[in-house]
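In this view, the complex is presented without one of its protein chains, the others remaining in place.
So that you can tell them apart, the chains are marked A and B in the order they are listed, and the count of residues begins at 1 in each.
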Amino acid sequence: MNNHADSAVHQIHRDDVGAKMGMWLFLFTEVLLFGGMFLVYAVYRYQYPSQFHLAAMELNTAMGTFNTIILLTSSLTVALSIAALQNGKKILSLILLSATLLFALMFMVVKYFEWTAKISHGIYPGSPELLAKHNGQILFFGLYYVMTGLHGLHVLIGMIVIAFMIVFVARDKVTTDNYVKLENSALYWHLVDLIWIFLFPLFYLIQ
Amino acid sequence: MSVDNKQHIGYGTYILVWLALLAFTSITVTIAGVSLGRYTLFIALSIAAIKSALVINIFMHIRFDEPIFKTFLAISGATLLIIFLLTFFDYIYR
Partner (left out) sequence: MANDVAVKSFYQESTNKYSGILSWLLTKDHKRIGLMYMIAILAFFVVGVIIGLLMRLELIAPGRTIMDAQTYNTLFTLHGVIMIFLFIIPGLPAIFGNFFLPIQIGARDVAFPRLNLLSWYIYIIGAILVLVSLFLPGGPIDTGWTFYIPYSVRSTTNVSMALFAAFVLGFSSILTGLNFITTVHRLRAPGMGFFKMPLFVWATYATAWIQILATPVIALTILLVILERTFGVGIFDPALGGDPILFQHMFWIYSHPAVYIMILPAMGVVSEIIPTFSRRTIFGYKAIAMSSLAIAFVGYLVWAHHMFSSGMSDTARWIFSLLTFIVALPSGVKIFNWVATMYKGSIDPQTPFLWVMNFIFLFSIGGLTGLVLGSLATDIHLTDTYFVVAHFHYVMFGGTGTIFFAALHYWFPKMFGKMYNKKFANIAVVAYFIGFNMLYFPKFIMGYMGMPRRYYDYLPQFTIYQEISTIGSWILSGTIFFIIGYLIHALKYGKKATSNPWGGVTLEWHIPSPPPLENFETIPIVTHEPYDFSQLKEMKDE
């Protein structure tokens, strides 16, 4: 009915580079967000080095390592799914995306068991057991919950995004010639992985 | 303008990078068990930096993408570095 309105959409040609640029800029805000978090961590670790060591002993390194491997693998599958789509292999791409989603779910399940184990030992924010500990340990566990929690929230968001991508690829909204959405989602997912690459040694590997 | 004329990365490269990432993970876990005193943190962070460089360059394609993205990345990295450095002028000398 309104020709002008339609042309407004179409005249702004598709700009994949622009879309990716927007995504990268968004990722930088995430980097700064977690960067601030790491700054808080760095300051407190500097102030309470031995307490951080003591507290970190209580974390389960095996679970942390397992989760690292899962997340790295999920990063691989999402990268491969783009390559598959570029080669026109829609089904393979879908399988790889579903695998990514599955790995993400596994990560969250492990995280769930980790947290519940801690909570059942009475270590959670505000618990009498935690408050009885040294200040440095209260801070360590406060940061542990906040940072892994914030990261977990990003995993959840990433799962939703990837689920959408599965639908889009299945319905040919994301195709061999138009896959910038998938690329951007993958960028987001890699960022989630990147943050974990730093969280892992800082929490699980202080021995 | 479309992404198509960009260089595509093959499955093989991705899998190699993934293997490298797993290798670095096992190294960092192993080293954490050894008592190296003050170097432990430094080594752990260096390995994390190498791993993230791999992810950013290959998985996130920044090596093959628009050069301006690299500049952007450098800007945000520098910002973060400055914030860390200046904050520690307070804590180190307190």
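What we mean here is this: a residue touches a chain if its C-beta (ideal position, glycine included) is under 8 Å from a C-beta of that chain, and two chains touch if they have at least 3 such contacts.
Owing to the predicted nature of the structure, the values given are computational and were not obtained by experimental measurement.
Enquirer: Touching the hidden chain in the complete assembly: which of B:L16, B:V34, B:A53 or B:I75 does that?
Expert: Spelled out, the listed residue whose C-beta touches the missing chain is B:I75.
Enquirer: Residues of subunit B in contact with the chain that isn't shown?
Expert: 68, 75-76, 79, 82-83, 86-87, 89-94
Enquirer: State which residues belonging to subunit A touch the missing partner chain.
Expert: Listed in rising order, the touching residues are 1-2, 4-5, 8, 11-12, 15, 17-18, 21-22, 25-26, 28-30, 32-37, 39-40, 43-44, 47-48, 125-126, 131, 134-136, 138-139, 141-143, 145-146, 150.
Methods note: only the chains that are shown with their structure count from here on.
Enquirer: Okay, in this complex, where on subunit B does subunit A touch?
Expert: 1-4, 8-11, 14-15, 17-18, 21-22, 25, 28-29, 32-33, 35, 40-41, 44-45, 47-48, 51-52, 55-56, 58-61, 65-66, 68-69, 72-73, 75-77, 79-80, 83-84, 87-88, 91-92
Enquirer: Given the complex with subunit B, which residues does subunit A contribute to the contact?
Expert: Per the stated touch rule, the residues are 13-17, 20-21, 24-25, 28, 31-32, 35-36, 39, 42-43, 46-47, 61, 65, 68-69, 72-73, 75-76, 79-80, 83, 86-87, 177, 179-180, 183, 186-187, 190, 193-194, 197-198, 200-202, 205-207.
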